[in-house]
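Only one protein chain is missing from this complex, and each of the others stays in its spot.
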Amino acid sequence: MPSIARSLDDALGAIADDCVLAVPRESAGVPMAATRALIRRGAKRLHLIALPTSSLQADLLIGAGCVETLETSAVSLGEFGLAPRFTAAILSGSIAMKDATCPALHAAFQASEKGVPFMPLRGLIGTDVLARRPDWTVIDNPFERNAPNAPDPIVLLPAIRPDVALLHAPMADREGNVWIGRQRELVTMAHASERTVVTVEKIHDGNFLQDPALAAGTLPGFYVDSIAVAERGAWPLPLPDHYAWDAEHLKEYAALAATDEGFAQYLDRYVHEKRAA
Amino acid sequence: MPSIARSLDDALGAIADDCVLAVPRESAGVPMAATRALIRRGAKRLHLIALPTSSLQADLLIGAGCVETLETSAVSLGEFGLAPRFTAAILSGSIAMKDATCPALHAAFQASEKGVPFMPLRGLIGTDVLARRPDWTVIDNPFERNAPNAPDPIVLLPAIRPDVALLHAPMADREGNVWIGRQRELVTMAHASERTVVTVEKIHDGNFLQDPALAAGTLPGFYVDSIAVAERGAWPLPLPDHYAWDAEHLKEYAALAATDEGFAQYLDRYVHEKRAA
Amino acid sequence: MAPDRQANFEFRDEELLASVVADLIGDVRHVAVGNASPIPAAAALLARARGNGRPYVSLLGSQRHTFWTDGGRELFDCAGQGRIDVFFLSGGEIDGEGNVNLVSVGDPDRPAMRFPGSFGSSYLYFVVPKVILFRTEHSKRTLVPKVAFISAPGGSDDNVHRTGGPIALITNRCLFSFDPERRRFQLESVHPGHTLAEVIVNTGFEFERPPDVPETPAPSAETLRLLREVVAPELAEVYPQFAARVFGAGKSA
Partner (left out) sequence: MAPDRQANFEFRDEELLASVVADLIGDVRHVAVGNASPIPAAAALLARARGNGRPYVSLLGSQRHTFWTDGGRELFDCAGQGRIDVFFLSGGEIDGEGNVNLVSVGDPDRPAMRFPGSFGSSYLYFVVPKVILFRTEHSKRTLVPKVAFISAPGGSDDNVHRTGGPIALITNRCLFSFDPERRRFQLESVHPGHTLAEVIVNTGFEFERPPDVPETPAPSAETLRLLREVVAPELAEVYPQFAARVFGAGKSA
């Protein structure tokens, strides 16, 4: 049974320095309040895996010096432009980058979910994405027996088993079940990870698993280690069906984060100010 | 967009003789009304794949002579005993049996869902299940490099891509979306199959995909070819959260199906009588 | 309705078996129990009652007592993740090396007898750390020298990935433990009312045994109280007939 933590910081205790931390894509509920709390705590040397892409979250963590290695398929602020701290870190070589492609990350998490050491994936042959991933491998498809002189190469991806999955969702119930709706990759992320930490907008009275309609979109508490309430916890990113982007804020971020000084100002204004509060 | 068929027989038009037909396990919504209609129509030489097990449905289809090959992990009437027509067919050699194990079928459907030619699975090494499946293969896990003298054998299962998936669900909306709740393997089954035919208890006004709670348990109409309304369409098997087993009926079935004559009587009474109706 | 407290020092066979199995479960996180397994289910719920809510118990076939929301594959994925600690298997045949047969007797191409099929055994036996074999019928028909078909093997070569396997076999007559190194069963105890001679004559395979075979300990008064007062009403939701017959717990419980 997961505990409903007294504070966000308590819930984040599971995320140690040096750990492999999995986080979701923008449109699936990004735990931004938790991200700010990790930066305030001074998290260090994270191996951050964004399934399968990231935006503000990775950019903030990189800019704040929390990330040693980043594994994802893209980091961008979307219509607000390139992710400035990510770009700067790559150009200066201050983080190690493991470039992937979206379905490869989905498949590698599903491998871990299924307890298999690898998953196959089509595509990728001839890309520099593959060429630069010595941890991926290519075999000849053993089921292609028709043309022995023309082997059918296929990529195998090793399972990704993060230490902790960190995600934000609309609500949890008092049994620790988390309602994630149609964002099924959050379920896979939790299944694939050793531990799962969740922030939610609110606690729901009752048990989602007893209600067939809600059960269909539930991550069972069995897979969850700790939960903290963080209202508007995805802000300034959207929470599907609940709130949209804060476009003004993201414009402000994009402008400030263009320089080291501006980024420091952003942290002071929107991350560390909470320390005093 | 799927059509909402005028009749059950119309909807079942997609299921041709000789086709590879996928059906779900007992507790996920078994299309029994459709099964009886297929028997009345005289369906022949089906390659039936039950994901991952079956009960009355496979037994009826086998007894009625509709099945040439059966691929599944078990057929049993559960607390009502062995499946008599299945057992008789195996003992007489009248059907070809491809014995599997539950997670192998789940994985092989997921392979098809993901468009990969195979999926790996742990276990199975040293079983007669594997020994009797020349279509499965074993490779040495290429990621196990620590002990070159002790290769790590792992089974690869070829993708299963049925011609038609046939399933029963609580409801469909007028856009052809089907609400399947937490029975996620029905989604995988539809994704994995060329075509999908669904019977439902009722048609729901509105669009499940516009309601976040219902969307979470929805098989989108995009994957569905035809839909027919069949009230109590899983009877005498249960439909989760809707109705339970008809235990008296299943006892009667188990008793009648123990002999060829009794089974013929059962068909007359419960399958062909509908022809007159 | 509550059972008669005066009967506490008497117990039924099912109560003995549930008590023994609960001891085998030990201190773990998650026990999953397959369909149509009322005694293992009672044992798991007893272990939970003793552990104040630990282990987590999943009763398959019950929507109420499981948390699954990812379809039929979730049980197997969960086991593959290392998140199922104890599972139960039965078999049409079980042999002395712990091999389980759920498929057929005789030449598999022309079988003399057919069982339902392997279900998930060919996988779960490899990845659930504690698999408890449960077969009430203890006879030379069920406990055989060598199974005709291996649905799930008792042991594997060292290089085969295997994080699970059999730890014990419980029957209506006795309890065997399993030694994975030697791939042999050892007789641990004979149930009250049964004898070593009876076990020997009804077992088709060779097994180890200590010079003096103890009697399976009777359930304690506290165990019987938990079974009758805590477990029975929970069990009645899934196995009403079993609960009524064994514990007198009716559908009204």
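Points to keep in mind about this one:
We just call them A, B and C in the order they show up, numbering each chain from 1.
To be clear about the criterion, contacts are C-beta pairs under 8 Å (C-beta built on N, C-alpha and C of every residue); 3 or more make two chains touch, one makes a residue touch a chain.
The model shown is predicted, which means the values in this text are computed figures rather than measured ones.
With respect to the full assembly, the chain omitted from this view is in touch with A, B. When the missing chain is restored to the complex, the residue among A:S27, A:S94, A:Q210 or A:T259 that touches it is A:S27. If you put the hidden chain back, the residue from A:E79, A:E231, A:D260 or A:E273 that touches it is A:E79. Interface note: of A:R161, A:R184 or A:H249, the residue touching the hidden chain in the full complex is A:R184.
Where chain B meets the missing chain, the touching residues are 1, 112-116, 177, 187, 191-192, 209-210, 215-223. Residues touching the missing chain, restricted to chain A, are 25, 27-28, 51-53, 72-76, 78-79, 82-83, 86-87, 90-91, 93, 99-104, 106-107, 110, 121-130, 132, 141, 147, 150-154, 182-188, 240-241 (touch as defined at the top).
Assume only the chains that are shown with their structure count from here on.
The largest tally of C-beta contacts between two chains is found for B-C. The chain closest to the protein's centre is B, with centres computed as averages of CA atoms.
The distance from the centre of chain A to the centre of chain C, with each centre set as the mean of the Cα atoms, comes to 40 Å. With each centre defined as the average position of its C-alpha atoms, the distance from chain B to chain C rounds to 29 Å. Residue numbers of chain C whose C-beta contacts span two or more other chains: 68-70, 73, 76-77, 80, 127.
Among all residues of chain B, those that touch two or more other chains are 107, 110, 121-122, 141, 152, 154, 182, 240-241.
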